[in-house]
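First up is the structure itself, then whatever we jot down about it.
Yeah, one chain of the complex is gone here, protein chain that is, but the others are all in their spots.
Presenting chain A:
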Amino acid sequence: MSTPVLEVKGLAYAYPDGHQALFGVDLHVHQGERVALLGPNGAGKTTLVLHLNGIHTAGAGSVSVSGLPVEKANLQEIRRRVGVVFQDPDDQLFMGTVRADVAFGPANLGLKGDELDRRVMDALDKVGMTEFVDRPPHHLSFGQRRRVAVATVLAMEPEILVLDEPSSNLDPASRRELADILRSLDVTVLMVTHDLPYALELCPRSVVLSGGTVVADGSTYDVLTDDVLMKENRLELPFGFDPRTTLPPAR
């Protein structure tokens, strides 16, 4: 099999205050996959995400991205390969205009001039936000800001897109628009979410993280219909939603 885009082996991590969040996580994500990372609050999902681009360094075990280990020496390249979209777009969009914000990542990679402009416009085009390029981020709606946040990362042409709660706080129309965008992208996706219907819609595969370990890894349909597994890990489907009676999503 080819080198996985993301390979996490026996990853354990304790915060400096002694609280251990991860107890040996194993995870492989291959090229072109869309994987949902599910789990209750406090399962260690965000901690895991912060290991993927080297914000946290592994206490034990290892993380590598397309074969490149996440280590201090490789951080710049790792952060190009792994694009993290954080939950609150106000944290992600810190520059004065959409253009400057989307350009921030590629400019850090050393791009300049026309090439930089092209990257910016391409990324905004992918999320349908080109007409807002010269607007300040705080003048956009929440859904628009979330889409620009995705563009800021796409502009770095990452090998894997990591999204932290992409559907949170979105109205149903914005949520659907974001799903359309994510489906249209030709990039590997790891999506942390509590929105199980969204996981079923977008991700053929799901990984359940609970108590700092991976407790399930399989097709999203199988995970969501495994009542015992769901109950043990405080996962619940929203009222009225049953994967068994939902039509399979268009792939």
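Everything below uses one rule, namely that a contact is a pair of C-beta atoms (placed from the backbone, for glycine too) under 8 Å apart; a residue touches a chain by one contact, two chains touch by 3 or more; residues count from 1.
To be clear about the criterion, contacts and distances are computed from a predicted model.
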Mind telling me which option in "Small basic family protein", "Cobalt ECF transporter T component CbiQ", "Methylenetetrahydrofolate reductase" or "SUF system NifU family Fe-S cluster assembly protein" is what UniProt lists for the chain we can't see?
"Cobalt ECF transporter T component CbiQ"
Per the definition of touch given earlier, which of A:A36, A:A58, A:M156 or A:V223 contacts the omitted chain?
A:M156
Contact with the hidden chain (one of A:P4, A:P137 or A:P166)
A:P137
Sort through A:D17, A:D91 or A:E131 and give me the one touching the missing partner chain.
A:D91
Go through chain A and note every residue touching the omitted chain.
50, 53, 55, 76, 79-80, 83-84, 86, 88, 90-97, 103-105, 107-109, 112, 136-142, 145, 152-153, 156
